[in-house]
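Removed from the display is one protein chain of the complex; every other protein chain stays in position.
The chains carry the letters A, B, C and D, assigned in the order they are written, with residues numbered from 1 in each.
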Amino acid sequence: MNVHDPGPPGDSGLTVRDLAVSYGPVTALRGISLEVPRGSVVTVLGGNGAGKSTLLRAISGTLRFHRGGITAGEIGFGRARLSGAATSAVVAHGVVQVPEGRKIFARMTVEENLRAGALGARDRRSASESRERVLTLFPVLAERARQRAGLLSGGEQQMLAIGRALMARPKLLLLDEPTLGLAPMMAARIADTVREINAQGTTVLLVEQNAALALSLASHAYVLEVGEVVLSGPAAELAESDEVRRRYLGIGDDRDEAPLAGAAPARPALSRWSA
Amino acid sequence: SEKATGGGGEAAASGDGVKTGPGVTADTISIGMMTDLTGPYASFGKSLTNAQQLYFQQVNAAGGVCGRQLEAVVRDHGYDVQKAVAAYTEIGPKVVAMAHVVGSPMVNAVKQRIEADKMLTIPQAWATTLLGSEPIQVTATTYDIDMINGVDFLAKEKGIKSGDKIGHLYFEGDYGESALNGSKFAAEKLGLELVEQKIKATDQDMTAQVAAFKKAGVKAVLVSVGPRQTASLVGVSLAGGMDIPFVGSNSAYSPQLLPTPAGPALLKDFYYMTGGAPIGSDLPALKKLADDYKAKYPNEAIDSGVAAGYTAAGIVVDALKKACESKDLTRAGVVAAHRSQSSWGQEYGGTMDFTVFDKPASLRSYVAKPDKDALGGAVVFKDASESDLVKEYQVPVG
Amino acid sequence: MSDTYQPDGTEDVPAAAVPPAEAIPALEVRDVTVRFAGLTALDSVSFTVAPGSVHAVIGPNGAGKSTCFNVLSGVYRATSGSVRFGTAELTALPPHRIAALGMARTFQNIALSPHLSVRDNLMLGRHRLTRAGFLSAGLRLPSARREAARHGERVAEIAAFVGLTGHLATPVGLLPYGVQKRIELARALCMEPRLLMLDEPVAGMNGGERREMAELIVAVRESLGISILLVEHDMGMVMRLADAVTVLDFGKRIADGPPELVQNDPEVIRAYLGATSETEEAST
Amino acid sequence: MSKSTLLWSVALAAAAVVIPFYLDASWLQDGLFAMAAAIGAIGLNLLTGATGQLSMGHAFFLAVGAFGYVYFASVPAEGGHAALDGLGLPTPVAAVLAVLLAGAAGGLFSPIAARLKGAYLGIATLALIFIGHFVMSNATPVTGGHNGRPVPPLEVFGFVFADTPDAPLVIAGVPFGALERLWFLGVVLLLGAGLFARGVLRGRPGRAMNTIRDHEIAAGVMGVPVARYRAGVFVLSSMYGGLAGVLIALVFQQTVPDYFGLLLALSYLAMIIIGGLGSVAGAVIGAVFVSMLPRLLTRYSDALPLIVQPGQEGVGAAEAAQILYGLAVVVVVLFLPGGLLGLVTQLRLRTGRRIASAPAAKHSLTPTPETRN
Partner (left out) sequence: MITFIELLVNGISIGAVYALIALGFVVIFKATEVVNFAHASLLLVGGFIIAKTHESVGFWPALLLGLAGAAVLGALIEFLVIRRANVVNHSVLAIVTIGVDIVLTTELTRQIGTEVLALGDPWGSQVLHLGAVNIPLARIAALLAASAVIAAFLLAFKYTNWGVAMRATAEDAETAALMGVRRGRVSMGAWAVAGALAALAALFMCIFPTPGLDRTVTATAMKAFPAAILGGLDSTTGALAGGLIIGVTESLVSGYQGELVFLGRGLGDVAPFLVMIIVLLIRPAGLFGTRELARV
């Protein structure tokens, strides 16, 4: 498998070319190129700190909130240039992100959170329609409509975050770990949702720790490591690679067969504390 | 270091045989002013400073005092006690006297040091708490004297009689409380009932106070607050149909109020008591001052600070001149010279006795009345006089 | 995959690693109900955590798992019911008194002090075991210094155990999420707990990282023999680690028992696991 | 690191000792005000910076300390309007009692402090200023009313911290008056207060306080009795305020209720923010900056262009000082997120060895942690 080389920038989807990002002195991404063709689901895998969220921030233009910035490269979506654009402009182009860690507006009610999601919608008329859709997808949000969002359970907050993004009817949906903290059934529901909205024409860029789920959804996958793309290719192919199986799926390693306990000889045993 | 060699703290005799101390060199005499140029009394402070600088300039033009030129050292304290203390520490060692200090809290904060330094100081405040200190000279009357004379004026000319109620609106603090002392005394003597209302400098709207006075059914109101509050009080009273006379302390009025909507109400039945003649009076000295002031500061308004500052500068300079005669320009010498004068200031419309310092220098108050066309916005309504009541009054000291 | 957490014969039998039972009391949750305005988050829930066991609480999102933890740690007050840890009744106690009994927990959403170094965050875990007050700390009395040194050593030991040695001086806020999750665990361990409550310890981790965390939890139980109460959506991990599982749904207990039984309970499959194929896919 | 710290401390100590021999009284007085402010600011930083409880009423506790000392130390006297009460205690005892009294006042308020948060707590503490002012102006026998009352000089084992014209103290040719003597007292108090606060912050209580600020619930769950700690810190911080008040009273030689107003309270907040939240050094730097800047500007106004002499049209020195002070506050907060202390640390890092962990210092005060909530 070779490093994916995106073709000439088309006006069909998201193109990232030679992107470099740094947070002050810390360089988080170097020379990243990737492409999300219109109508596809593409996933980005990578360990903690690989730069996945940074990539999404660069696309959405929220790096400045973290004292970071793009130092080189271009991001384009269709005919629009996203690099350098303000976040609101990016949203206006139909690129909407579900940020990492939910980031729901804790002090506002569930209902108001959904309203906030519709603020960037290009089409106000469809707001109630979107609302219907979101509430069918996550009925619990309808039950809790008047509750302060910060009081929702972890998983409920995650649903709210996704629902809120859907309110804007995005062309390109950026999902940063959408299944974090979700129960298996709910994770599966999210997967179905992604498939469904993708089928309805929304392009999806998915960052996920649950590599199995991500690879099952995506047509194409990129693997990031320490700020660089180390692997890319069709999702099915990557799912078969040893490297991915071992590192991101947690399987396929001989260590897996060894009993869990005592399997880490490097770990010193912890003595009991006696006061 | 300069400090180790003792920067001119001790008294010494200079070439001309005059004993000198801090603030006096062979050719200059430095005089301090601790004023308010940025705080609530900024306009007053500015007039004071201007007038005193004018006076010094005139003296210098005439050859100075004791062969020395006068030099003003001005510090703004913005009506902040800490800044005043700091300012005193800074300029205190460099001057021979303080031609004016705005604010009785400020004077009080450095009172002990003024006494230790024997620094002749003219406060621009007339609270009785400032009496009783040898180097501190309160000019003319104190607020309580004014109020007693004011009540007397009400009784004599405005038909207030025994059994009536009169109100007194006053600021918390020295000013208001000194004045209240006087009104209480006078009310008791005349068998009046006093209705007190205490407010703060930050209060702006006197509607509630007027309601309270109205409820009590007062026949007149004494006013020892700031000009804004006076305007509100008088305006609201009149608008509410409470058409009664008002008598204020000298700090309660400012000509700046006349163009405001409260102007007509002030012109109607408001008077204020003052120990020093208002600058709009006919005294030649004050007329000349007004002309000189206008010539030097053409853009500045003329208010009560001009006459007050000029007079105070005169007191200091005369003390210096007297001290020079006895060849002792040390601070103690200046204070002693000052305290030797028993009748000062006829040309400014009142005589002050400086030989005692536990009593006001004068017991006579003018009754002034706002006037749109007069210089300084007020004319003399009734010449300075000392009421019989005042004679029985024992001024509280310190 | 019932007993895979057992070391296979190379070690002592686990029973020997478990301390004398009287030191670690059982945790008994009896008929605990928690109501918020218009919502019953826990509805008469009961279960018992046997001394020295790993007990998992699972259930769909919003089932009341974290609420249950919050009641156990004193953050929420139960509307009714009782929680006993040994002889102590917990429902009326404030959090710090519960902590003093040796109950430690981690948080679903990381709750560390981002400005403080890892070491200071861990030292906070020693709060209940140390005594220095304003006076002795301010005056740097010898007793305070001795105490700090002694507990500092133990913190270093725990940090080494959890694999944080290199990070001790770094402010927590600058470390990646996975490391922060481990700091949470280490901080709880620093309380020398008798019962350790872990709320979704591997959320947001990838396969490799999950396995490491699982190993860590097993090692804790091996080394210290304490009871562990675990909330987790990763069923693979729950099945491997837990001795017993309680399943909540809409605040009600719908199943309770050994993992293999619970896993096949139709009610649990309906409410939580869904079709087996999907479970497999989502949580391998 | 420790070597440079040592050098710094020696240099500072030397400076502290020689200063009274060279600078004149007004500089010493400014310096003493700055020291008192620093003590108060350290206390406020414990509360607001380290524990996250916003207080806009710190000046109230200064007032309690100042008036407490005067009341405890004065002998009853007949004044003009009203008799002044006093206990006539030995002055060191009075000083200690005054500090304790301020602590007790803080203890009385701490039930409110424990219930409120953020801006609400801030404005509630603001009420202390107004209520305090009301009480001080009305309790004339204790406070002397509006004019305040004179402060008896401190006397420790027969050594008086006052001007003694009858028995002047001259050291190395320099007459040692009240300010010179108080200078050394101030240095000792500030040093003690600073070291104590540093011990608290770096020790067990400091960690608990920081965690209460960052995550109150977590703190409780980790075994910290949150309410008790909050109250404790409030009391401690009030005692710092009280100590600062005593020192200010001794320097003033007269305490006046008006001084302990809103402006003073807000300037303490400005000090800790300008200096750097949460640390002792930050509080000290901020206190020196805020209390010295206006004085310096007024004093050297002649040297500044665009400023006119008193009594002329235009921007006067005091106004310019005010404006520059306001601008300084804005600029520091905008451009130095870590406060002046952050700047100092950065400069130290830049001039010293370029350590790889440089960003740590940058982030130390305003981190944007990747917390997932």
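FYI, a contact is a pair of C-beta atoms (placed from the backbone, for glycine too) under 8 Å apart; a residue touches a chain by one contact, two chains touch by 3 or more.
Just so you know, these numbers come straight off a predicted model, no measurement behind them.
Q: Identify the visible chains that the left-out chain touches across the whole complex.
A: Within the full complex, the chain left out of view touches A, B, C, D.
Q: Going by the contact rule already stated, which one of D:G88, D:G107, D:G122 or D:P153 would touch the omitted chain in the full complex?
A: D:G122
Q: Check each of B:T260, B:T351 or B:S385 against the chain that is not shown and name the one that touches it.
A: B:T260
Q: Tell me where the left-out chain touches subunit A, residue by residue.
A: These residues touch the chain not displayed: 60-62, 65, 67, 86-88, 91-92, 96-97, 99, 103-108, 112, 115-121, 148, 150-151, 164, 168.
Q: What does the interface between subunit B and the hidden chain look like in terms of residue numbers?
A: So the residues of subunit B touching the missing chain come out as 38, 40, 42-43, 46, 172, 195-209, 211-212, 214-216, 227-228, 231-232, 235-236, 238-241, 254, 256-257, 259-262, 264-265, 301, 303.
Q: Tell me where the left-out chain touches subunit C, residue by residue.
A: Residues of subunit C in touch with the missing chain: 66, 70, 75, 107-109, 111.
Note that in this section only the chains that are shown with their structure count from here on.
Q: Ignoring subunit D, partition the remaining chains into groups joined by touching, separated by vertical bars.
A: A, C | B
Q: Compared with subunit C, which chain's mean CA position is the farthest off?
A: Chain B.
Q: Any idea how many Å lie between the Cα centroids of subunit A and subunit B?
A: The separation of the two C-alpha centroids amounts to 76 Å.
Q: Two or more other chains touching the same residue: where does that happen in subunit C?
A: 109, 176-177, 204
Q: Touching at least two other chains at once: which residues of subunit B meet that condition?
A: Within subunit B, no residue touches at least two other chains.
Q: Within their complex, state which residues of subunit D touch subunit B.
A: Those residues of subunit D that touch subunit B are 21-26, 29-30, 33, 79-81, 137, 145-148, 150, 163, 165, 172-175, 179, 252-254, 256, 258-259, 263, 295, 298-299, 309-311, 313, 316-319, 322.
Q: In their complex, what parts of subunit C are in touch with subunit D?
A: 73-75, 94-96, 98-100, 104-105, 107, 109-116, 120, 123-128, 130-134, 137-140, 144, 147-148, 170-174, 176-177, 180, 187, 191, 204
Q: Over in the complex, which subunit C residues touch subunit A? Could you list them?
A: Subunit C reaches subunit A through residues 4-8, 10-11, 19, 36, 39, 59-63, 65-67, 108-109, 129, 154, 157-158, 160-161, 163, 176-179, 189, 192, 200, 203-212, 214-216, 218-220, 222-224, 233, 235, 240, 272-274, 278-279, 281-284.
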